[in-house]
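This report refers to the structure that appears directly beneath it.
A single protein chain has been omitted from the complex, and every remaining protein chain is retained in its original position.
Residue numbering begins at 1 within each chain, and the chains themselves are lettered A and B in the order written.
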Amino acid sequence: MSTLPRSAGVHPRRAGRPGARAVLALLGTALLVAYCLAPFYWMLVSSFRRSSDLFDKSPLPSPWSLENYRAVLEPGTGFGRALLNSLVVAGVTTAITLVIAVFTAYALARLDFRFKNAVLALIIATSMFPGIALVVPLLKLFAGTLHWVNTYQAMIVPSMSFALPLAVWNLNAFFKQLPRELEHAAMVDGCTPGQAFRKVILPLTAPGVFTTAILTFIAAWNEFIIAVSMVNETSMQTANVAIARFGGATGFDIPYGTKMAAGVVVTVPLLIMVLVFQRRIVAGLTAGAVK
Amino acid sequence: MPVLTAQPFPTSSPPGAAPPNRRPGRRPGGRLAALLVSPTLLVLALVAGYPVLAAFRESLFGKREGLDSSGFVQEGEKFVGLRHYAAVFEGEAGERFWNAFANTTFLTVTTVALETVLGVAMALVMHRAIRGRALVRAGVLVPWAIPTVVSALLWQWIFQADGAANALLGREVLWTTDGFQATVAVIVADTWKTAPFVGLLVLAGLQLIPGEVYEAARIDGAGARQQLIRITLPLIRPVLVVAVLFRLLDALRMFDLPFVLVGPHKQSVETLSMLAFDEAANTRYGPGAAYAVVLFVYVAVVAFVFVRLLGADLLSGDGTGRKTSPRRATTAEGAMA
């Protein structure tokens, strides 16, 4: 084990017999991507239909209409503000969670201390209780003692209850995948343990850290039940809560078109984020490969 | 951080050899570890520990039943001990509980199995795709990125009697009516939504596998399938185990998808979480909390068994990565209990 791992990301492919295999692989890729995108495509198409032909089954809307998007983005709905709130809540949750989790996971993966397994078990045990049963006691705490109702922290702190265990366990697995010789080599080269962690380990686990960041962000971005319970002021609501409140013209109709449009608007920032981050995943890896 | 320097890197220690000083309180990493671990524990104590204890307390108390003479619900609560727990398994409530238990288990097993297979496939696809890699990745992640509230609605819409699913199948399946088709609808929607989660985690694991390993395998004449089974899967196991573990925990607590897509009180998809929710929604907080605690215990047992069978290396203390000494693994799982 004297060689250091090199970026693998790029060429684990097999040379030879490229024809049939390549076609098969391409077909598989296409199938999987189609499977993932088909329902989203339907959502997209529906969001561009007029409400009067929402129930059409044609593969493309005819005519195209921005009616639903206008309904979502019209200033009165406060949806822009709601998106911003979602961004703040999910962003801050992700940032705090990652900082805390990186240290905890590193300690769990590399340091030798008592109760380590108990700590790991305890952390994951917090993800075992049904989420819907957590809300009422938390709301009692926040409404009564802390006066946190209608604040960002009332959404951020509880979101960490599901974000932290995931992040810690995840990062723990990644840290463990790296051989210990790395730190050793770094310290032989004169790094302090802190430097070894920052300059060697962290860049090497970049794919893991970024992946964890994306997962945490999406999980926090998707969170609904806490956000809807802790906040009742329109200006503090997250996008998910705002979508749930999109009403139709009457008390009965579900404005599918508007909700689909809102769903698209909420999903797009995440897609952009993934497109940006996926480069970072690879970049982090190659940067980390020791020269 | 002198503490860490004091610890010799156990690079050369053979797997299975216990670290030299195991006396309690004398471990070198102790103080630093406490420092690094405590923020996590503190936050979790507040946002998970406290509510769990509160719910547990709640489950031991009950309301007075019935109305007073002027038609008001009697106020105050009284200690009932484990009566709510006993009631969970008795009579008609018991039937409902075991039905929900069976649904929860069935949905968990099927969805997690499908998601694992699909997730690994997605990871391999994302990993290998050279052309349009960014788009493939973004595409695969779309389902996971759509908020649950929206995706449940989307599927509800697709599965309507006049919806896209039936248009595609060319027949009228009443997906959301009580029956096996409702279970299928939930499985399809859940798999679609969460397989990318497994995929993304596994992808990150794949990125850490040194390319040399494959080169060596190729020189040894290993075929593609052999490479997958002998190299890829074992090497991504730690990551895969974490992904599947978290999917298990989530699936066992499944709530909003069947609730929105199919609806409450439908026998074929009623899960334990829905049962707990239903009791609480009808202001029977004690029994509701009891259901939640029972579910908690069930999830804990499943997680314990899962980690014991598959995840030994996650808990073992030393950092040699994939290698695991059987003895240490056993103590590790002991701690999970």
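Methods note: a contact is a pair of C-beta atoms (placed from the backbone, for glycine too) under 8 Å apart; a residue touches a chain by one contact, two chains touch by 3 or more.
By definition in this document, contacts and distances are computed from a predicted model.
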Omitted chain (choose from "GPP34 family phosphoprotein", "Quinol dehydrogenase membrane component", "Imidazole glycerol phosphate synthase subunit HisH" or "Multiple sugar transport system substrate-binding protein") - UniProt protein name: "Multiple sugar transport system substrate-binding protein"
Chain not shown: contacting residue from A:38, A:149 or A:202: A:149
Touching the absent chain when the full complex is considered, from B:53, B:174 or B:229: B:174
Sites on chain B contacted by the missing partner chain, in the whole complex: 66-67, 70-73, 75, 160-162, 172, 174, 176-178, 263-266, 278, 281-283, 285
Residue ranges of chain A at the interface with the undisplayed chain: 50-55, 76, 136, 139-140, 143-144, 149, 228-229, 232-234, 244-254
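As a convention for this text, only the chains that are shown with their structure count from here on.
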Residue ranges of chain A in contact with chain B within the complex: 3, 5-14, 21, 25, 28-29, 32-33, 35-37, 39-40, 42-43, 46, 55, 57, 100-101, 103-104, 106-138, 140-141, 157-158, 160-161, 164-166, 168-170, 172-181, 183-184, 187, 192-194, 204-205, 207-208, 210-211, 214-215, 218, 221-222, 224-225, 239-240, 243-244, 254, 256, 259-260, 262-263, 266-267, 270-271, 274-275, 278-279, 281-282, 285
Partner chain A, residues of chain B touching it in the complex: 1, 4-5, 7, 9-11, 19, 24-25, 27-30, 32-34, 36-37, 39-41, 43-44, 46-52, 54-55, 58, 118, 121-122, 125, 127-129, 133-151, 153-155, 157-158, 162, 164, 167, 192, 196-197, 200-201, 203-214, 218, 224, 227, 238-239, 241-242, 245-246, 249, 253, 255-256, 272-273, 276-277, 280, 285, 288-289, 292, 295-296, 299-300, 303, 313-315, 317-322, 331-336
